[in-house]
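Heads up, one of the protein chains got dropped from this complex, but the rest are sitting where they should.
Showing chain A:
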C-alpha cells in the first residue's frame, strides 16, 4: 500500500510565458500541493482570459500535461460557443397566434414532430393534420421529403394544416 505523496509538490512557473506581464513574473510563486488544488478546485479559475496567454496566471500551466495550443483552445471554448439558432414561425390552422421554434435545437424530423406535438397538444401527421413548410422560393412543401440538413437550409416557416384542405 503506498502513501499519498503529499510531500511532493510542484512549484508553479510564473515566468514561463513571454506574454505575461512583468509584474507577475517577478513574484516567486509558493510551492503548492497540486493534487489538493485539483481536488478542491481552489486555485482554479474558470474565468475566460482576454488572450490565450494569460491562462497561466490562474491555472497551473504545467499540469495536466497539455501542449499550449490545445490548452488555449480548450480554455477559449466558453468564448467561442456561438450556438447559432434558427427560429422559425409555426402556425396551426385555425389558431391565429403562432409559435416560434429553434430548428437547430433538433437533430432530425422525429425530434421536430415530437416538440410540435407538445407545443400544439395534438398529434401531427395523424388525424387530418399535415405538416408543411415554406421554402426559400416561396413554395409550400410537405415536411419530410428531403434530408434534415437540406431542410434546414431552405425552410422559412412551418404550418400545420388540415389534410382535406391541402
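Heads up, the rule we're going with is that contacts are C-beta pairs under 8 Å (C-beta built on N, C-alpha and C of every residue); 3 or more make two chains touch, one makes a residue touch a chain; residues count from 1.
As a convention for this text, contacts and distances are computed from a predicted model.
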{"item": "Complex member absent from the view - protein name from UniProt, among \"Aldehyde dehydrogenase domain-containing protein\", \"Protein AUXIN SIGNALING F-BOX 2-like\", \"Partitioning defective 6 homolog beta\" or \"Presenilin\"", "value": "\"Protein AUXIN SIGNALING F-BOX 2-like\""}
{"item": "Among A:68, A:98 or A:144, the residue in touch with the chain that has been omitted", "value": "A:68"}
{"item": "Where the missing chain touches chain A, by residue", "value": "1-5, 7-11, 13, 15-18, 28, 34-35, 38-39, 41, 44, 46, 56, 59, 61-70, 73-74, 77, 80-86, 104, 107, 136, 147-150, 152-156"}
